[in-house]
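This is the structure I have questions about; it appears just below.
For this view, one protein chain was removed and the others were kept in their places.
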Amino acid sequence: MTASSEKPEALSVLDRPNSYIGKTVPRPNLDRLMQGRGQYVSDIELSRMAHVVFLRSPHAHAKIVKIDVAAAKRMPGVVAIVTGRELAGVITPWVGVLSHMKGLKSAPQHAIAVERVCWQGEAVAAVVATSRALAEDAVESVVVEYEELEAVTDMQTALDPPTPVIHGALGDNLAFERTHSVGTVDQAFADADEVAESEFIFGRHTGVTLEPRAVVADWNAADGRLTIYQGSQAPHMVQNIAALHLGLEEQYVRVVCKDVGGSFGIKVHIYADEMATYALSKLLRRPIKFVADRVESFNTDIHARDHRCKGKIGVKRDGTITAFEIDDLTGIGPYSMYPRTSAIEASQVVNLVGGPYITGNYRARARVVFQNKNVMCQYRAVGHPIACSVTEGLVDLAAMKIGMDPVEIRRRNLIADDAYPCASPSGLRFEKLSHHASLNKLLAMMDYDRLRVEQAELRKRNIHRGVGIASFIEVTNPSAAFYGVGGAKISSQDGVAVRLDAQGSVICQTSISEQGQGSESLTAQIVGSVLGVSMSRVRVILGDTDNTPYGGGTWASRGAGIGGEAALQATKILRRNILDVAAAILQSTPAELDIADGVVVNSSDGAPRIELKELARIVYFRPDTLPPGIQPELMATKHYLPREYPFAFTNGVQASWLEVDTETGFIKLLKHWVVEDCGTIINPQLVDEQIRGGVVQGLGAALFEKCIYDERGQLTNANMADYLVPMSGEMPDIDVGHVVSPTAESELGAKGAGEAGTAGAAAAVANAVNDALRPFGTTITEIPLTPQVILTALGRV
Amino acid sequence: MKASAFAYARAKSVDDALQLLAAHGERAKVLSGGQSLMPAMNLRLISPELIVDIGGVTELRGIAVQGDTLRIGALTRHVDLQRSAEIAAYAPLLAEAVAHVAHPAIRNRGTIGGSLAHADPAAELPACMLALDAIVVVLGAGGERRIAAVDFFQGIFQTSLSPEDLLVAVELPIAKGRVHYFHEFARRHGDYAIAGLAAHASVEGGVFTNLRSAFFAVGDRPFLAKSASRLINLVLTPKLLSEVSGHLGGELDFQDDQQASAGMRRHLARVLFTRCVATMLGRPELAGEAA
Partner (left out) sequence: MTTPTSIVVEINGERVEALVLPRLNLADFLREHLHLTGTHVGCEHGVCGACTVRVNGEIVRACLMLAVQADGGAVQTIEGLSDSGEVADLQEAFRNRNALQCGYCTPGMLIAAQDLLKQNVDPSREQIREQLSGNYCRCTGYQAIIDAVESTARSRRSRA
């Protein structure tokens, strides 16, 4: 199960006494968050700090003819008003492409629009004032003359000849196209006894982090240093990119991430208004604070999942799935986002459709088109919800066509648990998954047979409940194959530096970041376990490019698998170093010693020999008492990156049990289950809570969330009363179970779990709704499943 | 989202408030609970020059029985309606309705006067006023006006109030032996309804002798269904009820928006009406599958 070696020190840390690994322990340092004493970016105040408010385009597509700031400049508290042209002298534009996304094209994007605005909400000018309120007052006095242009707002016609091309130099509105074909697809459909197809439509939605995006950029002209306070998931990436575009050297940019009020991928991207804020600080030589308000957040935080995907499945009467085919269309914004690109989501859809199943016949086409709407990019479970909803929806359609139970058809087609290693039809390599074990566990947890009996009973009383199942695979622990290979300055490795300080405390610096998922806790648990000290002695420092090793950060569910392994390996070295010193002091050998609860002990009988704090005292203050020749090293750094598998795939299965009121269209979520296999689990409660949170985001997508644009490209529901997020009153309890298939790539064996919940929840709900409505002969392949959609499908309105 | 600048005056009495409103007219806005006014100001949907805070005007507080009338002061908060013994005794419809208004933190500040003056078509209390046959008591330049609730609500955010007026109270006739019904369809707890119904009736011998059914969130203002009158003094059958509820569609221009189409609102209005009648008469079979 783990890389083994003969020496005791290399025995799995999972087996060490008092190991925290696998234990539910409370996260450390929660008091400050619970007492309201956290430090979110919006809490930061610096001397002479000014506030920026962006004047934003009311039009989806328009030329900027003239900007008149004269009146606004005279208003109280105004420090400066800066246009895109002026700011272009301070910060260079960027293009959101990566070389490994063949054919991906996009136009240069400026921090503030120059000449033309391409979505409603794009910044046109920056008003800097001594308070947010005064800046908002002044914004109202800036007069902008626009020449409205025709807006591209329908992805289905974006490539038609009459539709205007947003960026003439690019030739058309096609950002990216990818095709994939494996096996003999046409033959497979011909061989099928039944073919089912449908168009799956997904509502564009967005993250709605409770803390909006916020930046405090602090350019210190005397030092020539820029400090960026931001809730980014990838601080080193921000450092690199800010330096690059501001003409600074990397070491003169510091990015500090303290407490972050939710991210889920929203805060892992480079935003024009944030880049503008960095540039404004440099231009104005004082700290500048930008806090998006909620309306701005809706209009400018990345959106996601705006897809129309045609899916087709072939199946034999015995349940064998013969082929999958998809044709996916997604409408992004006018620019591919930087630096991760807005093509990844579609590419992931192609990668993941059909993933859990054995069929080798698969054909896919995905096209990404530009629109004059807000930008779109990676949000929790990138592409997975689309791929899973399409795949699992098609599997249920196939089951229905041949009159087979949805569980049975899955049993016959999921990749066998002993078939690994193998590859998906899209060429993704699987190390070890557990689809069948997970499904069996799920069915037991939910008492599937009993639910079917209950369903049948209630149907007689005209009460319509449904069960929906969704199997899925999830990409975690991505290597450089994801971004780096395409030229992105995004690190796919992470590092941990760990040291023993003079009073025996253990200071650990890690390059992964924390947004509440438990990065600090998992690091402290690993360090404490491997070293042999209580977690309470471990202090974890993260989110500061000045004070951590260089790394990728936390995204794509990589914190535990990659950052955790780096912590494990670094601490192993520190432990060895400590034992080397201890052996010298005690005239013993490292093999005869161990560390337990902060004390060096005999391996054989556990008898205490010397406390760590005593050893540290000697090393730091009395090295003159050490045997000659010894150079103690009580600090160790280790970086880790996955080399064998480009991604550590995990798998899971979800089920939804719900009731549809066929008279009103309202859906009541009764219960939800998840069985997830994410390898070694460091903290069971934290993993389960990641899954629950992820599920609820998927439930939001299934029932509630949609960014509603009109045909003129206006976002019409940019507030929290009209954009519906899941609240506690409508959410079910979620039972979580696990199967454990560790990865052999790392000693820790941990894969990621952060996105699993979101990957499959909407698919399970959609399948449950269709299951409930089976007697009515209707199938719905559109989310969100609003009462309007349900009643329309039932022909009641 | 910071409100634009305004001047602020705290009214010490009703007369004080009236004087301020008379002096500033349309440039002023009355602040009572602020739960509707503040979001609009924060979003800069409105930018009044003067805010007249009536929160300290004690004359506007209180719930009192006066003969066969229940008088509710304009500053009565939603939470006060929930806690009041008088409301429980004489107008339990209000207590039930107000539990659907937003969430506790909102109900601790929002007032009945504010809700009625704001006249959001999706709000619960305006419909309750119609169902309860309330009189809206207004003070203005010309003294006191007593406006029947059915005449008070005139459109989206539009009432009989002029900028110089102050809504001071509502008065409800107290009648014994009434039954009430309240239901709304909302996507989430506390959301504005997609369609809702507040009803108040007298039932004697299994038959309606009086029925006031007020719909909300279906049109541009709450409306009292005239079709209800067709159910008076009749022994009802499912067929008759279905036929009558079918006429609701002709009574009103149903609202079409992001939350629901006009057709859906029409459908939900029928469902509500049917369930209301069946519930109030204690005859679930009347609603058929709508029970």
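Just so it is clear, A and B label the chains in written order, and each chain counts residues from 1 on its own.
By definition in this document, a residue touches a chain if its C-beta (ideal position, glycine included) is under 8 Å from a C-beta of that chain, and two chains touch if they have at least 3 such contacts.
Treat the numbers as computed from the prediction; the structure is a model and nothing was measured.
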item: Residue of B:Pro173, B:Gly190 or B:Gly288 touching the missing chain in the full complex; value: B:Gly190
item: Residue touching the undisplayed chain, where the options are A:Glu122, A:Asp259 or A:Glu345; value: A:Asp259
item: Residue numbers in chain A that touch the chain omitted from display; value: 26-27, 30-31, 33-38, 40, 42-43, 45, 133, 207-212, 259-264, 293-294, 515-518, 685-686, 689, 692-697, 719-721, 725-729, 731, 733-734, 757
item: Residues of chain B (touch criterion as defined above) contacting the omitted chain; value: 1-8, 10, 31, 34-35, 38-39, 41-43, 49, 51, 53, 55, 79, 102-106, 108-109, 188-190
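Quick note on the criterion: only the chains that are shown with their structure count from here on.
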item: Chain centre separation in whole Å, for chain B relative to chain A (CA means); value: 44
item: List of chain A residues in touch with chain B within their complex; value: 132-133, 136-137, 140, 293-295, 462, 663-666, 704, 708, 716-717, 719, 721-722, 724, 726-727, 729-730, 786-788, 791, 796-797
item: Parts of chain B lying in touch with chain A, wherever the complex brings them together; value: 1-5, 43-44, 185, 187-192, 194, 258-261, 263-264, 266-268, 271, 289-290
